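Removed from the display is one protein chain of the complex; every other protein chain stays in position.
Going in written order, the chains are labelled A and B, and every chain counts its residues from 1.
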Amino acid sequence: MKSDKLKFLLFAVVVLAIPLFIPKGYLTNVLIFVGINSMLALGLNLLLGYAGQISLGQAAFFGLGAYGSGVLNTQYVINPWLAMALVAVGVAAFAFAIGFPVLRLKGHYLAMATLGVGVIAYISFNETVDLTGGPSGLSGIENLSIGSFVFDSDIKNYYLVWSFALVSILLAMNMVNSRFGRGLRAIHDSEVAARVMGVNARLMKVQVFALSAFISAIAGSLYCHVMTFISPTSFSFPVSIELLTMVVIGGLGSVFGSVLGALLLTLLPEMLRAFQDMDIIVYGLLLISMTIYLPGGLVRGIPALFRKIVPARGSHA
Amino acid sequence: MEFLKETMQFVISGLATGAIYALIGLSFAIIYNSTGIINFAQGEFVMLGGVITIFCITAFKLPILIAVAVAILGTTAVGVVFERLAIRPLKNATPLALIIITIGASILIRGLVMLLWGKDTQALPAFSGNDPIEVAGATMLPQHIWIFGVTLLVIAGNRFFFHHTITGKAMRACSFNRKAANLVGISVGRMVLLSFGISAALGSLAGVIIAPLTMTAYDVGVMLGLKGFCAAIMGGMGSGLGTVLGGLILGTLESLGAGWISSGYKDAIAFLILLLILFIRPQGLFKKGETERV
Partner (left out) sequence: MKKLITVALVSFFVFCMASAAMAAAPIKIGALFSVTGPASFLGEPERNTAQMVVDEINRVGGIKGRKIELIAYDTGGDSTKAVQLANKLIKNDQVVAIIGPSTSGETMAVIPVVEKAQVPLISCAAAIKITEPVKPWVFKTAQNDSLAVARIYEQLKKERRTKIALLTVSDGFGASGREQLKAQASRYGIQIVADDTYGPKDTDMTAQLTKIRGVHPQAIICWGTNPGPAVIARNAKQLGINIPLYMSHGVSSKKFIELAGDAAEGIRLPTGKVLVADLLPKNDKQKKSLQSFIKDYQHHYRTEGDHFGGHAWDAVMLLRYAIERGGDNPAAIRKQLEATRNFAGIGGVFNYAARDHAGLTKDAFVLVEVKKKNWTLVK
């Protein structure tokens, strides 16, 4: 318990200090999106890594959050912070409602159903042109502000997004170590066994589904206010897949794994830029080889690799 | 009268599209039934079928029949290599790891094809011309007949293979219980390899016969794969009539949805119905329920 708190504090200090040490400019901008992706990956990881329930439609909640805030901001007079809260609660309630039938399904059927939810949401963003602007997108969204302080620069947005990300991480860590978190892991291992032990598996699965939708919706609201423009393609099926990849590569069932996965996958296109058109191939190869050789994700894989290398050296000496 | 005629056209068009979904769905089901894997790279097999055929015709001026054979063999090889390099080395084969691996493979294959043959869409000439055929006031193309014909052949072939040959039966045994199959002397590894080969061949066959209608490019596999997956789920992941009906129903629903309700929402309508089916009959439309092992 105590070491977890320490870890979090250390991480928070690093996050808050990073802008002081990196060159001003573009990198800060990318790190904003790392923050948003971290929240999304974390939301999915709660569902996938802890409760063992797959979702291929996570982009739907992200998009609902973004469009909810975006539409309220551009077409109605309502405080954007209040809007963010209302939208997040609304999206969570929606997830809660569809969670009951959806999470009754298992394995590939669950994957298919969540994928279906994602596709339907994506089509709705495209087709409700009067509200969302349709495929042309929604522009003119304002930056968030507190009084006269407007979050209009990269550095301000960095701290804005990462404060939310840090709070989500803290919440997730507390939840994982609570009675609720232990119940979830029991479901992950064997739902039937968990039920026998008196865990209300069905309700808990739906609750964690709603929680993950809640975090994703907040990330969506932040995204729309940072970008000030949104279009449906940012919430399509490939985005759900990318989130899934972040969680798996970072480390299932690890809070910091989500962050690491988000960091790697957001920076990856940058690192692969040297390969030009080859980047898609390298991306595919990475996915395959990491799943085969680092099944626990980076968070567990890297320490394991160290352990493998270090004693090996020792034995040769 | 007009309304009836239109509806007839919606249904015919829907069935034709549905047959495509059905074929792809069947190729999904073959891997699933002998391994329990949902192969998210299935759509890429379909794409490979069309792309390689066109490449052989334009680059080497091969006659179409030989080009098709090369495409199917080539894709089968890709399927086999894929199983060897990506599926077999996996020690802890959880469904999730398999989903990620197959997604990785689909990205990889798509990337390679894009690099090798470019991003342009290509069209394959129709097998028997483009003169429309009238059926009960609606029209279809000779290529549609090819699709229906091949689908029927594949169903029959499937049925024969899985129920009347030793290898086919062995593959089914693997899907029921891997350990038991192993105990009675079936080489599970070989069966998995075989199922990937057959499924890739079938997927590419689908890709070849639809290429004259839908045209093809490195990125057509995603959507086709998704629809095929849908068809297979509706049919309860069976490798027979269920999946075919699933495909036909999906195609018809899309077409009727586009014609009667809204063309913009047609995919949403199809997925909504899929969700309803999953909620009401999660085991598929035509399958009896199974009890889950603990």
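Criterion: a residue touches a chain if its C-beta (ideal position, glycine included) is under 8 Å from a C-beta of that chain, and two chains touch if they have at least 3 such contacts.
Since the structure is predicted, the reported quantities are computational estimates derived from the model, not experimental observations.
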{"item": "Touch criterion as defined above, residue of B:T94, B:T121 or B:S187 at the omitted chain", "value": "B:T121"}
{"item": "Chain not shown: contacting residue from B:A67, B:I87 or B:V220", "value": "B:V220"}
{"item": "Option touching the unshown chain, where B:F10, B:W146 or B:F162 are the choices", "value": "B:F10"}
{"item": "Among A:I78, A:A193, A:M271 or A:I309, the residue in touch with the chain that has been omitted", "value": "A:M271"}
{"item": "Residue of A:I98, A:L260 or A:L286 touching the missing chain in the full complex", "value": "A:L260"}
{"item": "Touch residues of subunit A, complete complex, unshown partner", "value": "7, 10-11, 14, 18, 22-27, 29-30, 33, 126-127, 129, 134-137, 139, 152, 154, 227-231, 233-234, 256, 260, 263-264, 267, 269-271, 273-274, 276-277, 280, 298-299, 302-303, 306"}
{"item": "For subunit B, the residues touching the chain missing from this view", "value": "2, 6, 9-10, 13-14, 16-17, 20, 114, 119-123, 125, 130, 132, 139-141, 210, 213-215, 217, 219-220, 222-224, 254-256, 258-259, 263-264, 266-267"}
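Quick note on the criterion: only the chains that are shown with their structure count from here on.
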{"item": "Between subunit B and subunit A, distance of the C-alpha-averaged centres to the nearest whole Å", "value": "32"}
{"item": "Of subunit B, residues touching subunit A in the complex", "value": "32, 38, 86, 89-92, 95-97, 99-101, 103-112, 114-115, 222, 226, 229-230, 233, 237, 262, 264-265, 267-268, 271-272, 274-275, 278-279, 282, 292, 294"}
{"item": "Touch list for subunit A against partner subunit B, complex", "value": "48, 54, 101-102, 104-109, 111-113, 115-117, 119-120, 123-124, 126-127, 190, 192-193, 237, 241, 244-245, 248, 252, 277-278, 280-281, 283-288, 291-292, 295"}
